[in-house]
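Just one protein chain is left out here, and the rest sit where they should.
Here the chain labels run A and B in written order, and each chain numbers its own residues starting at 1.
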Amino acid sequence: MKIFILKRCLYGLFTVWFIATATFFAMHNVPGNPLNDEKATSAEIRKNLEARYGLDKPLYQQYLIFLTNMAKGDFGISFTQKNRSVNDIIKAHFPVSAALGFLAIFFAGVGGVLFGALAAHYKNRWPDYLLIALVVITISVPSFVFAALFQLALVNLNLYFDIKLLPIAGWGSVQHMLAPSLILGLGTLAYLTRLMRSSLLEIENAPYIKTAKAKGLSESRIFFRHRLRNAVLPLVTVLGPAIAAITTGGFVVESIFAIPGLGKYFVEAVHQLDYTLIMGTTVFYGSYLVLMVLLVDILYGFVDPRIRMS
Amino acid sequence: MALLRIEDLNVLFKSENSDKSVHAVKGLSLELKAGECLAIVGESGCGKSTVLSSVLRLLAVNAKQSGNIFFKNENITTLSEKELQKIRGKEIAMIFQDPMSSLNPTMKIGEQIAEALKDVKNFSAVDKHSKVIEFLKMTGLSDPEIRAKQYPFELSGGMLQRVAIAMALAGEPCLIMADEPTTALDVSIQKQVLNILKHLQQQHQLALLLVTHDLGIVAEMADSVLVMYAGELVEQASVEKILKEPKHPYTLALLASLPAFSKDASKTELSSIEGQPPDLSLPIPACAFVDRCEYAMNVCASRKAPIIENKQSLLRCWLPHKEQV
Partner (left out) sequence: MQSADSINTFSSEDFLPLKQVKESVINQNESLDYWQGSWKKLRANPRAMLSLIFIVSLVSFSLFGPLLWRVDPARQDLNQLSQAPSMNKQAIVVDTFISWQPENLFGDQGIKHLSILSPAHTSSVKLRWPINPEADYYEIYRHEYQPSGENDFGLPLAETSKEENFYEDRLNLEPQTYFYTVLARDGEGKLLAYETIETGLEIAVSKKDAEKHLQAGKWKKVSEHEGVLRVELSSHPMGTDYLGRDMMARLMEGGRTSLIIALIASLLFVAVGSLYGALAAYIGGQTDNIMMRFADFVIALPFLLFMILLKVSFGIRPGESGIGVMVFSLVILSWPGAARLIRSQVLVLREQNFILSARINGAGVLHILWKHLFPNVLSLILISLSFAIPSVILTEAFLSFIGLGVVPPTPSWGSMCQEGIKTFLFHPHELVFPSVFIGVTVLAFNLLGDGLRDAFDVKAE
């Protein structure tokens, strides 16, 4: 198990390096190289940039400086905002995105297992068909449409009951988090529902379920100890990509619901061509996602003995 | 008195996406006395495993079974699912073909055996553990303490089948049904597992219902043999009679395909049965074997032969074979 974790960590580290390198060279590919363009920034920022990124030095040295800074956890300074470091921005806005993301994953996980189990239980009867239809619709329609529809529904509900059931947008309380995180997790929820259903149905005919039945176990024991447990395992494997999808999905949801998260900030940074901020947040996001995937991998090792031992 | 009696068992599998249905078992009857070993023999797909599964009502949802099954003189086809759970494992236990897939991959072996223990609710954790070890020891598995804490994928096929046997014993049943218990194992391991099974059967006075296509196993284990073809009984007799005086052309052909039983041991070429068993979803001629039978007569295609009982042997054929092997 130790070797397994060590291997995964090393692989994760390599991936982060790859992401950082790709980011660095992508940014230096920008035509006219605004990082070295004297006109693009104010003199004060210019001075900071030069000191921080070694812009007067040759490319390979800039690359080394960049890597060293990243390794130290220093993601750079803003290109357009005076005296603002990327770390400050991340510190201020990332917790919001992370909270939203984790709640979304929670909704997706719980909902996926629950609805998947329901669909499998009612296999080929109307609740199953209904759930499958919903899943297919959810996967096919972009998330921002649901966000818009959800907001419309909230407006009307709030009007109808004449009370504020849930806030329509904004940030600050738990109520503010509910609607956006549900929307954010919706796609993953649908995907997990489908996966859970098929995985439960596949296991339904597994020989070891027949063995369990032949042992005289009760239906509930067979379901919870044998079927459900094994059916949930494949769900853990897709948790990594799901976290990535949810994190980047935050770009849309945060701007629709006016949530001051890092996603919204990243999109704004791109609109303002804040190159250094883009570079820093990309590497940060990339490392965060790699870390999440790593954690999921290790978690999977813990829940599935077959992975742990090999 | 028979421990298990099956009367006129029929099993029909409905296909999910067409109205075709497969008549897998047709009007099968059999009896098994306590402590006796009955082997059901036939090619794969002839319905022999289905018979075992239908005893404990373990067939897939698309299967429809009819007929009566008496266990200790009680008709267990009329029992509710709850009542049947008391019989499964505790009175009648089962061993499956592939030990690798028939054990839960994510559950420790000890836990899986403990689940099967008789009166498991009355045991403390320590008692449970010692019971599990006891049953594992019975099967001659080395280091049972370690094995109990391992997962199925850490053990070899032969070890796993011993685990499966221990699991079957754990419920202290009086009948074990074994569905091709050695097919998935290496030839060298097959023998060991069979010996354990035989030893335990004799030691615990267990009745054994053994499904196999391997006549070698039959010769070693069984007291009597039931030969099935296309879901039907074609011949049943004591093991000596079947091996020495097979009456049905199909039994004869099965024997001829085995090296040890081949008529002429000097012949290097083994005979095989030409053709394939019939598709059970299509209408079948009066005798299902007619297409592959060397001795087929006109009547075989037009009329079904009745089952004839003669000195505790059963036979369904218009032309019983006389020759001795």
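Note that a contact is a pair of C-beta atoms (placed from the backbone, for glycine too) under 8 Å apart; a residue touches a chain by one contact, two chains touch by 3 or more.
Remember, it's a predicted structure, so these values are computed and weren't measured experimentally.
Partner chains of the missing chain, restricted to those shown and counted over the full complex, are A, B.
Contact with the chain not shown here comes from a single listed residue; of A:F102, A:F144 or A:W171, that residue is A:F144. Touching the missing chain, out of A:A99, A:L134, A:L157 or A:V270, is residue A:V270. If you put the hidden chain back, the residue from A:I5, A:M27 or A:L178 that touches it is A:M27. Mapped onto chain B, the interface with the missing chain covers residues 27, 275-276, 278-279, 282, 285-286, 290-291, 295-304, 306, 318.
Contact between chain A and the unshown chain involves residues 14-15, 18-19, 22-23, 26-27, 29-32, 136-137, 139-145, 148, 151-152, 155, 244, 247-248, 251-252, 255-256, 266-267, 270-273, 275, 278, 282, 285-286, 289-290, 293.
Just so it is clear, only the chains that are shown with their structure count from here on.
Computed from the mean C-alpha positions, the centre of chain A lies at a distance of 52 Å from the centre of chain B.
Of all residues in chain A, only 205-208, 210-219, 221, 225-226, 229-230, 233, 303-306, 309 touch chain B in the complex they form. Partner chain A is touched in their complex by these residues of chain B: 53, 56, 58, 60, 81, 85-90, 93-94, 96, 98, 101-107, 115-116, 151, 153-154, 164, 167, 171.
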